[in-house]
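The structure is given below, and queries will be raised subsequently.
A single protein chain has been omitted; all remaining protein chains appear in their positions.
Order of writing sets the labels: A and B. Residues in every chain begin at 1.
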Amino acid sequence: MSSREDILGRVRRQLGRTPENAVRGRSAMEGYIAARAPGPHGIISGDLVSHFRDKSAALSSSVEDITDLAQAPAAIARYLASHGLPQQAVCWPRFAALDWKAAGLQVESRPTHGADLVGISGCFCALAETGTLMLCSGVDTPAALSLLPETHIAIVAAERIVAGMEEAWTLLRSELGEVPRAVNFISGPSRTGDIEQTIVLGAHGPYRVHILILGTP
Amino acid sequence: MQVRSMHFKARAGEKLADAQLQVNLGRAKSKFVDKRAHAILDLEDFEATRGAAKELRDLTLGDLDLWLERFETEATKRGATVLWARDGAEVCQMVIDIGRRHGVRKVTKSKSMLSEEAGLNQALGAAGIQPVETDLGEYILQINDNEPPSHIIAPVFHKSKEDVSALFARTHHLPPKTDIQEMTREAREVLRPHFLSAEMGISGGNFLVAETGSVALVTNEGNGRMVTTMPGVHVVITGIEKVIPTLEDLATLMRLLPRSATGQSISNYFSLLTGTARSGETDGPAHMYFILVDGGRADMVGGEFAEMLRCIRCGACMNHCPVYQAVGGHAYGWVYPGPMGSVLTPLFAGIENAIDLPQAATLCNQCGVVCPVKIPLPELLRRLREKQVEQRLRPRSERLALNLWSWVAQRPAWYALATKWAVRYLNWLAGGRANIPVLGVAPEWTLGRDFPAPEGRTFRELYAERQAKRGAR
Partner (left out) sequence: MRVGLFVTCLVDLMRPRIGFSALKLLETAGCEVVVPATQTCCGQPAYNSGDRANALALAKKVLSEFEDCDYVVAPSGSCAGTIRSHYVDLAGDEPGLAARMAKLSAKTYELTDFLVNVAKLQQVPGSYAGSITYHDSCAGLRELGVKAQPRALLAQMPGVRLREMSGAEDCCGFGGTFSLKFGAISAAIAEKKCADIAAADVDAVVLGDLGCMLNIEGKLSRMGAATKVLHVAEVLAGNLDQEER
């Protein structure tokens, strides 16, 4: 008997599984999945954008507003300069056409292989409830760019800030249909508290996360 | 991992006497307990969220075979291979087979308690595959001669920064750092090359989502993402009880897990991983395997300890447990410490191998009130105590004492006489003092505290006299 049959067999026996109740059970299971019932929510005070801004700041991300995507290069150049960081980065393909040179930045649209210090990404959406970015992996949205560099800069469109995770799943299903390989929820710079329960920023992921909110109404 | 729970009492004694450990435990307690209390205020209705989490866990466990089959179908559809392992030995063999199939020489690991249960690192090492733990706490344990973790969320809860500094200096051959930030940076730099060169990544799984065949990973450091993004092979090792129905259920549990564990409203990184790299993607594994482990779980399904299977491994119970706060995690002698460990260890490793664990509890229920999925931990501990009585595993002296007490307590005349003598004897021992410093019949009590002297006469006697006086009037 295979391990699979052994294990499932024991579970079935413990539950008193019969062919009849299996049919009923599967039907109930499909009904449950289709219903997609959400649980109780978290508290959101004020509008979604302000709540998102407050929660991001509480997680040690820095947040800045821009009204137009064309302002991003200058804003990012200012941010990097103010932290004494190099004026170069890698970015997602959707930002390749921005005028980086005019802002004095050397930005390449390619996957990162570990040596890049700054990564500029967008996001699929963001969660106001916890100040979280949601990134979906894909050909044009490589996951490593928000993970390997020491600095992660994310451009978030204000209308893509939703209330919580349930709203994000609904958006994902309606826009992407299929779940991508990796959905990464990012809430601030990486951190660890393993040594003496003292929180230190910059464990294996980025040391700092800077968020540009685009087009706050 | 080898079971050492039979040495609980002796180890607990050592831990109580370990002054540095006591300092470390005291510090950690306030951080986890206070932060959690603060974090749950963010929820509209914490109790309702707990209730919803309990319901969805029970629903899944009530049809676990069906949900597991659904998960298997969905995961397979998206390019993953789903394997089933009865025990730790099978887990190790499967991982080694996968490693050999893909020419793996090095494995990076993010936290997996199941791999601790199975003793996977030792097995990999013996098979010529180098395992590298990447969770900072697990890494520290690995380089300290594979020391076992003492807490399921904070594996080096028991260590001071001086301990870590000395360990790093010895292992990395670099000058010792005194600052925690510097030590963390050093670990980052030491581990980064391993992340980029390992052929296989092994992770645990906080949850398995049946709807989409996905695994959900909760981390703060980014190592979970590294381990599952960079290598060409990703293996997920997790228990069969971890499956949940939908993405919405995942959202509900994610409101409770980080808050209950570390007091965060959400963990830094929360990843939902589904299948292998899609065509054209530049990162992500080409091969993905799930190893669904039984290890004693199947036999608990639908039984008298089934509620324990709801556990989402947050660690809140041990953070709030007065016994864990006093002795730390190592005394428990296996993978899982604290209240949840005191229930799981006897069930997974054999009741007779962990006799003391369900006994070493005050049944205060500080654990039960914080459990995000409402597991009635004191009830389960008591049921394990009942099992010990049924299986005649209790010491003869204890059985005699309980039988004697019960026999006397059912016979009021005998009881009145026995108690009358007992209090007079104790009163005599006290010799006029308010407290008795040494009590031969209860040595465990008086080692650490005095025994207060009784008033000298029983309520029964005094009440009878009072009633007699009134009757006489």
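We adopt the following convention: a contact is a pair of C-beta atoms (placed from the backbone, for glycine too) under 8 Å apart; a residue touches a chain by one contact, two chains touch by 3 or more.
All values reported here derive from a predicted model rather than from experimental measurement.
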| item | value |
| --- | --- |
| Contacts of the hidden chain among displayed chains | B |
| Selected residue (touches chain absent from view) among B:G125, B:G303 or B:P412 | B:P412 |
| Among B:Q20, B:N146 or B:T362, the residue in touch with the chain that has been omitted | B:T362 |
| Residues in chain B touching the chain absent from view | 9, 12-13, 16, 322-323, 325-327, 356, 359-366, 368-369, 382-390, 394, 398-399, 402-403, 405-406, 408-410, 412, 415, 419, 422-423, 434-435, 437, 442-445, 447-452, 454-455, 457-460, 462-464, 466 |
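Criterion: only the chains that are shown with their structure count from here on.
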| item | value |
| --- | --- |
| Sites on chain B touched by chain A in the complex | 24, 27-28, 31-32, 42-45, 48-49, 52-53, 56, 59, 62-70, 83-86, 90, 134-137, 140, 154-157, 159-161, 164, 180-181, 183-185, 187-188, 191-192, 195-196, 210-212, 214, 220-223, 225-226, 228-230, 240, 245-252, 254-255, 262, 265-278, 280-284, 292, 294, 298-303 |
| Residues of chain A defined as touching chain B within the complex | 2-4, 6-8, 10-12, 14-17, 22, 25-26, 28-29, 32-33, 36-43, 55, 59, 111, 114, 129-130, 132, 137-139, 142-144, 147, 164-166, 169, 179-198, 200, 202-206 |
